[in-house]
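Let's look at chain A:
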Amino acid sequence: MDFAQNFPAVSILLCLFAGIISSGLKKKAARFVSMTLIIVVSFLSLWTLFYTIRTGQAFVYVMGKFPAPWGNEIRAGVLEAFMALFFCIIMLLSLEGGRKKLADEVEEGKTFLYYVLSDLLLSSLLALVYTNDLFTAYVFVEINTIAACGLIMIRQNGRTIKASARYMIMSLLGSGLFLMGLCMLYDLTGHLLMSNIKEQAALIYSSGEYRIPLLIVIALMSVGLAIKSALFPFHAWLPDAYGYSTVSSAAILSSLVSKGYIFLLIKIIYRVIGFDIFNSSKIINILFVFGLMGMIFGSLSAIRENDVRRMISFSSVAQIGYIYMGIGMGTQAGIAASMFHILSHAATKSLLFIAAIGLTDVSGGSRKFIELTGAAYRNKWAGAAFTVGSLSMVGVPMFSGFISKLLFAQAAVQNNVKMLPALIVLGISTILNAIYFMKTVIRIYTPPDNGKYESITFKDMRSYTIILIFFILLNVILGVSSQPVVDLIGQGLAMFS
Partner candidate 1 sequence: MYFVFSIFFPILAGIYLLVRKEVKDRRNLLITVAGALAVTAVLVVLTFFQSGPGMFTLFNLTDRLPLLFKADEVSVIFSIMAVLVFLCAGVFSFEYMKHEKTDGTMSKESHMKEKRYYGFYLVVLGVVIALCFAGNLITFYLFFEILTLSSMPLVLHNGSREAVMAGLKYLFYSLSGAYMSLFGLYFIERYGNTLTFSEGGVISAQAASSHGGILLLTAMLMLVGFGVKAGMFPMHAWLTTAHPVAPAPASAILSAVIVKAGVLAIVRVVYYIFGVSFLKETWVQTVWMVLSLLTIFMGSMLAYREPVLKKRLAYSTVSQLSYILFGLSVMNAGAVTGSLLHVLCHGFIKAALFLCAGAVIYMTGKTKVEELRGIGKEMPLLMWCYTIASLGLIGIPPTGGFISKWYLAEGALSSSMAGFNWIGPVILLVSALLTAGYLLPVTIYGFFPGADFDYENLRKKEPSRLMTIPVLVLTAISVLIGLFPEGVIDYLSRIVVKIM
Partner candidate 2 sequence: MILLVILIPIVSGALISLVPFKKRGHMELFLEMMVIINSFLVWYLLLHRPADNFTLVNFTGNLSVSFKVDGMSMVFAGLVSTLWPLATLYAFEYMTKEEHEKIFFTFYTMTYGVTLGISLASNLLTMYFFYELLTLITVPLVMHTLTREAILASRKYLYYSLGGAAFAFIGLIFIITYGNTTDFVLGGVLDLEKIGGRTNVLLLIYVIAFMGFGVKAAVCPFNSWLPDAGVAPTPVTALLHAVAVVKSGAFAAIRLTYYSFGTEFLRGTWAQDLLMIIVMFTIVYGCSRAVKETHIKRRLAYSTISNLSYILFGVTIMTPLGMMGALTHLVFHAVMKISSFFCAGAIMHQTGKHYVHELDGMGYKMPCVFGVFTVSSLALMGVPGLAGFVSKWYLASAAVESGNGIAYAGIGCLLISALLTAIYMFTIVIRAFFPVKGYDASVLEGIKDPNWKMLVPLLIFTGNIIMFGFWSAPVVKFLSDVAAGVY
């Protein structure tokens, strides 16, 4: 066994330890630990990524040397490693981008808790990404939920508590469903390790028995994860949770947490149920339709919204719709497009959240559109970043959003039935995106009538600005040279089976 094969497990454990250690540390130290942790994990993931690319296949790491079916396994392929790396990067940028705000919004004494929670969150995300054991996945889903609730609630005001309660209930409902599906699956197959279940499931399916229970399993798991990732119409918890929590939380939640669940779903599709079985069930069509509806209704809600943060949150509903539409197409290309969109949306949405906070800060803290008038002149970099994010969301070439749109459309063309609805909704949703994002961009570039608010220069917020620049670069890189990423995704998906 190569040395590098230890890295995934090590990084999960590191995160857990860091979380535990941080709970006893002061604010600064906790932050230092957290940042170091993320950087270290990033390096480990990068190393793993190179390793898997070099070997050209996924590897399985058996925890504590107990063999299957009792032991716990970790499996790392190109895609897993890449996701881990990407999550780390976004996490780092989001935390750092919202740090200043964090200090304002969270009580001094509780700041260290924030880092504890984010460490735990990272560990659960990594676990979701790497694990080969369905039950482990469930465990970390729960850890994830709790950590996420904490992240929402840590900004203590009425709204966030309400939002986190709502999030908690919906999430637990989701994980409950997931758990039920898990139980039934265990009942059917007698396994918890993904690869074993898949073998059994294929056998059961080909024998023709237990068709309905299998269908129910697929339904329960899909719906459970869909609730957790806020697929329309299960998105009721989302706008408040993203809209009122502190900005780093919003960025992390929208770009990482919900994406983690989607990644898990994709893994289940490929590694647990089997791509063909999943496709032959009708659930996929439901996901497709919900995806399309999400694209439209999410955007419509966003258009109606008068609060910039909530608008961005609703936009997430639409973007999640895109991802589910890709999954619902039932083709390899569709899933690949969804994977790419997970990345591009993560990069874009966190950028938008972080940039929005910069804009609202120079507008007296108000998030109402009318107050944002001319904000881009007061904080130039935030304005530019918001513009880039918006353009990317609208799908203007040179930015990452365009590539996802391109991939989605190309995937859609391969499916005769779903082609037209997908393409037309894609078109309409582009227009809707354009309406609310461009409205905002024009608003922030409209000079205000009076010099009510002070403006901010580069020097005042050096680190914040640097983070924004990083985000912009990330977006542009994904937009301009997407081919390596697309190749990686293709390679990774191939390793899944």
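For anyone wondering why these and not others, all candidates are chains of the complex that A comes from, given by their letters.
Throughout what follows, contacts are C-beta pairs under 8 Å (C-beta built on N, C-alpha and C of every residue); 3 or more make two chains touch, one makes a residue touch a chain; residues count from 1.
Just so it is clear, the structure is predicted and the values come from calculations on it, not from any experiment.
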item: Which of 1 or 2 touches chain A - same complex, any copy; value: 2
item: Touching residues (chain side chain A, partner candidate 2) in the complex; value: 391, 394-398, 403, 405-407, 409-410, 412-414, 416, 419-420, 423-424, 426-428, 430-431, 434-435, 438-439, 442, 445-447, 480-483, 486
